[in-house]
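Presenting chain A:
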Amino acid sequence: MSATAERGVNALREQIDAPVASFFSSCVSCGLCADACIFFHETDDPQYTPIRKVELLRRVWENEYTLFGRVKSMVGLGNKITDEDFTEAERLVYDSCTMCGRCTMVCPVGNDITLMIRKMREGMSAAGHAPVELIGAAKRHTKGNSPMGDLSKAIQAQVKHASAETGIEIEFDKPGVDYLVILSAQEIAEYPEVIGAMAKIFKQAGVTWTISLEAFEATNVGIQIGNRDVAKYLVTRVVEAAERLGVKKVISPECGHAYQAMRWEGPNLIGREYDFEVVHIIELLDQLRAEGKLKTSGKDSDKITFHDPCQINRRGGINKEPRRLLNMVAENFVETDDAGTMNWCCSAGGGVGANERAADLKNAAFQLKKRQFEKVAPDKIVTMCAFCHHTLENALEDNDMDIEVAGLTEMMAEYLVDED
Partner candidate 1 sequence: MQNISKSGADVVQLKEAVANLPTGNALPILAEIHEALGRLVESGTTAVIDLGSIPFTGGDEKRLQEVLGEGEVNAVLNAMGESFVQETEIPGVWRVDHYDQQGETQSRFIEVTFIPDILRTHREDAVRGHEMLAERLNGKTGADKKGG
Partner candidate 2 sequence: MNNPNFDLLMFARGPLFDIALLIFVAGVLIRVVEILVLGRKKDFSKAKGKPVQQGIKTIFTRTFPRPGAIKANPITIVGGYVFHIGFFIAFLLFVPHIALIEELTGLSWPGVGRVIIESSTVLAVIAGLALLYTRWRDPVRRKLATWVDYLVLILSLLPLITGYVAVNKLFGDPTFMMALHILSVDILMIVFPFTKLMHAFTFAMARYYNGSIQGRKGAES
């Protein structure tokens, strides 16, 4: 076994806790998680049964954390993990899993398989088996300030552009404001309209905010790779910036894994509570709506459907908020099958989108979304994750489907009451 493989096994060892032990003790191999998985659903290949994807973690648990497993190892029946095992697991742990969390919802004994995939990726990455594209992104983000490299110039240009367009001044690193806005690289590069949209909404609602040039990037490739050291390093940048500025809250943008990274994993990565709160942009918009600070006029007459980002709804608990907002501005809002908590993944979350090796699987998985959209036949799909937005847009185009995709914040801003 190579030194990195040993490092991987040790990382798996570190990850095992009472929940994991109770999950593996409870699994009865019923296979019900298979149908919850978009990759199994679309390929019918039993190797994609979710619980199978965490077999290495199970082996470490059995060998090292159970008395009977230890006895088995002592008499030579133990099952040592090799480098080949890690290699074999790559396609299961990275290529055919978006960590969408549907399996976690259907497991009759309550196993959080998605959590275990996350833990598996700790071992995989430590063993040197993370997808090269994700490692590349990690390097870029570490060296620069975003997984796409150095986006300092880009963000300044986009903010300048938004200021010019909206006539609202946006100041970088402004102390004394309530909110710090962070953005996903996808937004900065592809959907910068969101900056102007937020500026308009916040102005109307009287929310004071800023963007930090030190830490404007919300995404955290460490979470997707599944490496806590990398993830900690990246999240620390934002935490330090926010605490230096003394903001009350950090706004997690329309990005799925960034919400997980910033709000739920971050404090645990740095091992303490934050001095500030983290709120998702849609949560904040819904709160402003409830307070009457978000006023819109007019409605979009298009047939609109909503795509739930897994990490924000199913694994993030933001379910009703976007629908309340959408109903303010959409005249003809229809849901797809399984919408809400059990919505299907866009097909490329959890690092799958960046992973070249997984391209075919990704396309196969999208067929499910395609059928769902075809059934509803919307004019427009609204979502609240820039990466879902990006994936859907490209996949729809590849599949010759002429449906517009939009971000929810942007759409809300479009129908904002013009008070001036």
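With respect to how the candidates were assembled, all candidates are chains of the complex that A comes from, given by their letters.
We adopt the following convention: contacts are C-beta pairs under 8 Å (C-beta built on N, C-alpha and C of every residue); 3 or more make two chains touch, one makes a residue touch a chain; residues count from 1.
Here the structure is a predicted model, which means the values were calculated and not measured.
Enquirer: Of the candidates 1 or 2, report the single one touching chain A in this complex.
Expert: By the stated definition of touch, the match is candidate 2.
Enquirer: In their shared complex, at which residues does chain A touch candidate 2?
Expert: Of all residues in chain A, those touching candidate 2 are 16-23, 25-32, 34-35, 40, 44, 46-47, 49, 51-52, 65-68, 104-112, 115, 263-268, 270-274, 277-278, 313-319, 338, 341-342.
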